[in-house]
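Reading through the structure tokens given below for one structure.
One protein chain omitted, others in place.
Then we have subunit A:
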């Protein structure tokens, strides 16, 4: 599970407050770092689509925060240095084994072989 994927994920357990299921806390037991080709335009276009705070939080929990700024720099589209750091965090860091924890309910969703299992039990379905 890449951090770009993680940024889209939310807990959808019944009873969780609206927005209360995001972002899922990552407890990783196995993290992999890959080399992914850098595509500047791709990364620049992706940034407005992610929840920046959640991305930082996730990166930090995996020890890959490096020196990513808390605020988006102005005109980041042309800031290659910045974009490369974002690229690394979004696409190159992968959680292979671990748990995604709902911040509201505490419900844990396992990640196995890089695949998150987001299935709910019948009781948890809204």
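The definition used in the following text is that contacts are C-beta pairs under 8 Å (C-beta built on N, C-alpha and C of every residue); 3 or more make two chains touch, one makes a residue touch a chain; residues count from 1.
Going forward, contacts and distances are computed from a predicted model.
Its UniProt record calls the unshown chain "Putative tRNA methyltransferase 9B", which is the correct pick from "Cytochrome c oxidase subunit 7A2", "Eukaryotic translation initiation factor 3 subunit C", "Putative tRNA methyltransferase 9B" or "Proteasome subunit beta".
Interface residues of subunit A facing the missing partner chain: 1-2, 4-5, 8-12, 22, 39, 41-42, 44-46, 49, 109, 113-120, 125-126.
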